[in-house]
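Excluded from the complex is one protein chain; the other protein chains are retained at their positions.
Here the chain labels run A and B in written order, and each chain numbers its own residues starting at 1.
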Amino acid sequence: MDKMCTEALPLTMSSPEKQETICIFGTGDFGRSLGLKMLQCGYSVVFGSRNPRMSSLMTSGAEVLSYSEAAQRSDIIILAIHREHYDFLRELTEVLSGKILVDVSNNVKINQYSESNAEYLARLMPGAHVVKAFNTISAWALQSGALDASRQVFVCGNDSRAKQRVMDVVRNLGLTPLDQGSLLAAKEIENYPLQLFPMWRFPFYLSAALCIFFFFYCVIREVIYPYVYEKEDHTFRLAISILNRMCPITALTLLALVYLPGVIAAILQLYHGTKYRRFPSWLDHWMLCRKQLGLIALGFAFLHVLYTLVIPMRYYVRWRSRNITVIQVMTKKENPFSTSSAWLSDSYISLGILGFFLFVLLGITSLPSVSNMVTWREFRFVQSKLGYLTLILCTAHTLVYGGKRFLSPSVLRWCLPSAYILALIIPCTVLVVKFILIMPCIDKTLMRIRQGWERNTEFSKSAVNGKSDI
Amino acid sequence: MDKMCTEALPLTMSSPEKQETICIFGTGDFGRSLGLKMLQCGYSVVFGSRNPRMSSLMTSGAEVLSYSEAAQRSDIIILAIHREHYDFLRELTEVLSGKILVDVSNNVKINQYSESNAEYLARLMPGAHVVKAFNTISAWALQSGALDASRQVFVCGNDSRAKQRVMDVVRNLGLTPLDQGSLLAAKEIENYPLQLFPMWRFPFYLSAALCIFFFFYCVIREVIYPYVYEKEDHTFRLAISILNRMCPITALTLLALVYLPGVIAAILQLYHGTKYRRFPSWLDHWMLCRKQLGLIALGFAFLHVLYTLVIPMRYYVRWRSRNITVIQVMTKKENPFSTSSAWLSDSYISLGILGFFLFVLLGITSLPSVSNMVTWREFRFVQSKLGYLTLILCTAHTLVYGGKRFLSPSVLRWCLPSAYILALIIPCTVLVVKFILIMPCIDKTLMRIRQGWERNTEFSKSAVNGKSDI
Partner (left out) sequence: MDKMCTEALPLTMSSPEKQETICIFGTGDFGRSLGLKMLQCGYSVVFGSRNPRMSSLMTSGAEVLSYSEAAQRSDIIILAIHREHYDFLRELTEVLSGKILVDVSNNVKINQYSESNAEYLARLMPGAHVVKAFNTISAWALQSGALDASRQVFVCGNDSRAKQRVMDVVRNLGLTPLDQGSLLAAKEIENYPLQLFPMWRFPFYLSAALCIFFFFYCVIREVIYPYVYEKEDHTFRLAISILNRMCPITALTLLALVYLPGVIAAILQLYHGTKYRRFPSWLDHWMLCRKQLGLIALGFAFLHVLYTLVIPMRYYVRWRSRNITVIQVMTKKENPFSTSSAWLSDSYISLGILGFFLFVLLGITSLPSVSNMVTWREFRFVQSKLGYLTLILCTAHTLVYGGKRFLSPSVLRWCLPSAYILALIIPCTVLVVKFILIMPCIDKTLMRIRQGWERNTEFSKSAVNGKSDI
């Protein structure tokens, strides 16, 4: 409908009804874009400028006046000015007294100033009602109408009436205001547009580290070892074979790391006998980025699937398969069908497919719009029950892949076991501990702790007391 | 931005502005979590407790008082107490008179009590304004800030002013209030968090039944039959071959079952000559869960694609392909290229790919956030036109798969036809009936009926009258 808004412009200008006037200080890019959007949505707009004759630049429909003249026209003044230039507002103290000043400014770095721009403005203009808003919206997006990313406008301010009026304006522009409380939230709001996937940082670095480790581990075993001992050039394996070893191992390890913190938390709760003792902060942080870990694991699993499915198309594989056939013909050797090999090959593939399928389901349910539609009970069912089933299937897939070779000493190269054995360590640990935790006796204690029961006698009274509370 | 809220805590406490005070009865897990969240979002919080000295447990920033003292501090009292303990409120009748009591309780089972908790509370405290809210939010989610699942808070109550104030609180906590009307809705709201995918239940059981039937059907034909007659051990087929037969058959049948109710409804409307006669309730229910049926069908189709793509990697397939080559070499037989075989093989694969592609498109457009962006005309275009195209492509894929063997008696085993023939029954029926329904003469009558026209003469007057109405 943004297009609609744009096209309605010429008509809306002549609207018979008297519309609210909004004043914008500053004729920079953001100021102009915001002004244009407001004109399109039926506001009357007045720009305040140091040099009002510059109006040739203005979008038709808006007046450009001096700062003080413009300010007199409206209760709401939007400051599309850099913080560094707020000083000039001192001259306007009288005119701006009692008005709503909307701070839309952003900084260049996170925590650039000790005081947020909006709080600095409020200190500068104690007579005005400062509201922080619009800083998360991009000028380009306002111009183009292509508000693909966030339509959310975080709003904060100490005067709730002023905040409410700004939120009304936000709503009328087709954006979603989110009240963030008093001006004390301004610092975070100003930092928000500068952040780059903060919750993804730890999972990203962790998975990068795992990738690099497993990559070189496999290079040593599968490229350097044969080169040293058999003088064979296996470097071509770098392009697919090694990547297809690295991806599933990283995926399985990350998936297990999604469920490890829950297991650790349960052990800590059992150990302390209460749920009210805070977890160490690393565990808290870990638990908050489980979703990101899981999604990165899904990415690696997806790559693993693609790298596996292309195997029959690879030159090396076709060459080897042809050679095996030729040798079989030449040597006239029988090639009896082995039912156990067929079982092993098929069941390891089948487990992998089922595991991947459930993993994709988990990924889909973590899409914001899907997870918003489900109740908590459903969300927990999917993320915990289905999640553990996925982990079990993927671990079984890896175990069966090993098959008969599993832990046989012949696969050791320079004492290094096959890479997939490393991949099994964390998942198996998690599954074993989880299995112990869901045994009836332990599970019952854990449930009681999670419902607020506490073991320590000194709190027993409170526990009894708390029984009536939710 | 939840993190923001958390971090803003110490600052917000010293906020110069006077904030609204909210009273919470009960210091259980949910009460504490809600109180902490409210503190973070700028409210001042007072806990009411049987034993106020227990304040060591409280989050700093909130006072813990006796019930009556706490209640005097605020207009809004949140009862974080189990229904079984509401009795004690009788002692506070006077203090609570005229106040807003927010019932946040949940039950353990669906329809546990004949009267909803909120209505029971309203009967207990006739002088207070009871509002049901917050019961769909999890304490853990409030604590961790990880509100991945539903941020929706269903609110109901008989006093609209009280409801409005509670909805304002909900909004300020960053949650989405949804007004559900009077307290009579409380029962459903209390049942809501206990439900586990109610709309998915019928599609799930149906597809499970189909799966099991087709699984055993294929086991009989492809494992037991060769074992009985040729003493061959084909059990290894269970892992992939049989699953890869079961999945596409179930997927195609379910996809046809998505479109069958629409066809039945059209026939019923034609038969009755009106759209105002209610459908039988099984048809209504069936029509409401078509989306779920379609998504489960997509899941099976996805599994079918994966199971098909791994075929060239399977031990059995590689073994057989090698043997065929060896025999060709040994017998020095020619292997002429058959263009018709190439056409059959390629076109059946190609139809399957196109069908799967459209199926995935349908799945993507049924994501809540995507379907929310399209108009009704677009939604119907995708779900009906593209949907039928998908069904046609998938049915054609199955028909061409049969190819020359189709209905040849040689494939009968114990009089059982190939499984894919069973898969074709419902889709072909649906397509044939739909084809009849879209023939101009029938389609025109149907369109008139759907726009409100009625055949029966007794209503002809109303039909003429209704012509002016939308």
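Structural remarks
The working rule: contacts are C-beta pairs under 8 Å (C-beta built on N, C-alpha and C of every residue); 3 or more make two chains touch, one makes a residue touch a chain.
This is a predicted model, so every value here is computed, not measured.
Only one of B:Thr21, B:Gln72 or B:Ser371 touches the absent chain when the whole complex is considered: B:Ser371. Contact with the undisplayed chain is limited, among A:Gly61, A:Pro226, A:Gly273 or A:Pro312, to A:Pro312. Screening A:Val326, A:Leu412 or A:Val432 for touch with the missing chain picks out A:Val326. Interface residues of chain B with the unshown chain, by the touch rule above, are 154, 158-159, 178-182, 184-185, 188-189, 192, 198, 275-276, 287-288, 291, 305, 308-309, 311-312, 321, 324-325, 328-329, 335, 337-339, 341-347, 349-350, 353-354, 356-357, 360-361, 366-379, 381, 451-452, 459, 461-462, 465-466, 468-470. By the touch definition given at the top, chain A reaches the unshown chain through residues 1, 3-5, 7-8, 11-12, 15-17, 26-31, 41-42, 49-51, 54, 57, 80-82, 84-85, 104-106, 136-138, 141, 144-146, 148-152, 171-172, 174, 192-197, 233, 235-237, 239-241, 243, 299, 302-303, 306-307, 309-310, 312-316, 318-319, 322-323, 325-326, 329-330, 367-370, 372.
Please note the rule applied: only the chains that are shown with their structure count from here on.
A straight line joining the Cα centres of chain A and chain B is 24 Å long.
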